[in-house]
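Just one protein chain is left out here, and the rest sit where they should.
Up next is chain A:
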Amino acid sequence: MEEILQMSALELSKQIRHGSVSVKEAVEACKKQIQTSEPQVHAYVSMDEKILAHRIKEVEEGIKSGRYTGPLAGVPIAVKDNICTRGQKTTCSSKMLENFVPTYDAQAVKQLEDAGMVILGKTNMDEFAMGSTTETSAFGVTRNPWNPEHVPGGSSGGSCAAVAAGEAVMALGSDTGGSIRQPSAYCGVTGLKPTYGRVSRYGLIAYASSLDQIGPIGKNVKDCAALFEIIAGHDSKDSTSADVPVESYDSLVSGGLSGMRIGIPKEYLAEGCDEEVKKALADAVHTLSKNGAVVEFFSLGMVDYVIPAYYIIACAEASSNLERFDGVKYGYRTPGATELHEMYKKSRAEGFGEEVKRRILLGSFVLSAGYYDAYYMKALRAKGLIKKEFDKAFQKYDCILAPASPTTAPKIGTSLSDPLQMYLSDIYTVAVNLAGLPAVSLPCGMDSRGLPIGMQLIGDCFQEKKILRAAAAYEQLRGEFPKAWAKEEK
C-alpha cells in the first residue's frame, strides 16, 4: 500500500495498465490513507461508496477491454466541490447547496472519466471559492497536512490537502485569484492554473466567470501536465473556451532550462514578502541560473492596482452569478417565509456565509447606478493595462518567476478577522487571472516551522509548455520534495 502512495500518478497508471496493481488496490491505498489522516485533515466533503465501487469495476473492465489506454487511466482523483458531478452532491461547501445533486457532469469531469480516471470524492473549499484558507466552508475547516494548526490555503484547500496527505493521487481545483496555486504552495504540492479558456468552465459553478479556470493538482509537474492534457481542449458548450491545440504532456515538460529567459518582478520582493520566502526564491533563482537559464529582475507596472481591480471585477461578477441561488429551483429554502421577497431574503441570508455575503454586497455596490463607471469600468480598464504590462514582460522573458504567496500557511483562525489583510495576501496570484495567463505553483523550500514554501512560474497566454518545461527542469534539480503523509508516519 505504501508503495502505491509513493508512486506518481503516471507511474501508478502504468502499473495498473500492466496489471501489477489493480484499480481497486489503488483506491484502497487512498482510502486507507483517508482513514488515517482524514479525521485531522478533513479534505473531503463527500464520498459516495456506491458510485465509487461501480466506477472501480467499470474502469477495471475498461482497461482490460482496451477502452481506457491513456496515461492516467485507473488513477484515483479528488474533485473540488464546485465542479458538477452527475448524481453526486456538489455543494460549493455552502449550506445553500448542501443537498444539491447536479443532473449533469462538468465537461472537465467528463474528460477525466473518458480518460479512465476514478473520482474518489468531492473536496472541501472556501464557500463558493471565496477565501484563501478553506475556513469559510460551511462544513468545517480543512487542516494543513504538514501542521494541523495551520490552514491548507484556499480556496482549493481540500484538493491540495488531499494530495499532500496521500488521500488522493491527484485532484482538480479551480483558480479565480490563486485558488490552485496558493494552497498548492501551502501544502507542498504542484498545481497548474491554465490559460483562461484552456479548460471548459461548463459545469464549474461560477464565482467570477471571466477569471475562473479549472486546473490540475498533483505530486509533481509531469503528473499535472498529463492531467492538463486530459482536461484541456475546446468545448462548444463554453463560449469562452479557446480552440488552441494542446501538446502531449511528454512534450510539455521536455526541453530543459538551457536558453530560457526568466524575469522576476522586483516589486514582488518589496515589503510584505516574508524573508524565508524570499530566501527560498533566491535559492531557486540560483539553481535555475546555474543550469542554463538567464534570470534577472525587472520592473512590472500596475502592481498596486491588481488587488483592487481583482476584487471589484470578481465581486461584481459573483454578485450576479450567485443570484440564481434563491430558494426557488434548488438548494436551500428558508422554512420561515410567507411571501416571495421574504423567501428570497431569508433563504439567501441563511444559506450564504459571511464572506460570500460580503462579496455579494461589494459586487452589488460597484455595479449599482452611479458607481458603475467609477468602479467597474475603471477596474476593467486597469485589467487591460495589467495585461499590457505582462505583454511587455513576455517580449523579453519566457517565464516570470514569483512567490506563490508572501508567507507560508497562516495559523487557523488568524485570517478571517481581517478580510482586507487576507485579500492583500493574494498579491502574487490575482494578476495572473486578470491577465488570463497560465501559471504553475510548485514547492521550492521549507520555512523554519516546517511548512512548505511555493514559487510560481507565470507564462504568456497558451504558453503552458514554457512554464511546465522550466518547472519540470527545476523540479529535477531540486530533487524529491518531502511528503506530508510520510512525515506524519515518522
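Some notes on this structure:
To be clear about the criterion, contacts are C-beta pairs under 8 Å (C-beta built on N, C-alpha and C of every residue); 3 or more make two chains touch, one makes a residue touch a chain; residues count from 1.
Convention: contacts and distances are computed from a predicted model.
For the chain that is left out, the UniProt protein name among "succinate dehydrogenase", "Aspartyl/glutamyl-tRNA(Asn/Gln) amidotransferase subunit B", "Amino acid ABC transporter permease" or "NADH-quinone oxidoreductase subunit K" is "Aspartyl/glutamyl-tRNA(Asn/Gln) amidotransferase subunit B". Within the full complex, the residue among A:270, A:369 or A:420 touching the omitted chain is A:369.
The chain not shown here is touched by just one of A:149, A:323, A:391 or A:480, and that residue is A:323. Of the options A:11, A:98 or A:238, the residue whose C-beta touches the omitted chain is A:238.
Among A:53, A:340 or A:374, only A:340 touches the chain that is left out of the view. Contact with the chain that does not appear here is found for just one residue of A:202, A:268, A:352 or A:390, A:202.
Contact residues of chain A toward the unshown chain are 83-84, 90, 92, 97, 100, 102-104, 106, 201-206, 208-210, 236-240, 316-317, 319-320, 323-326, 328-330, 340-341, 344, 364, 367-369, 372, 376.
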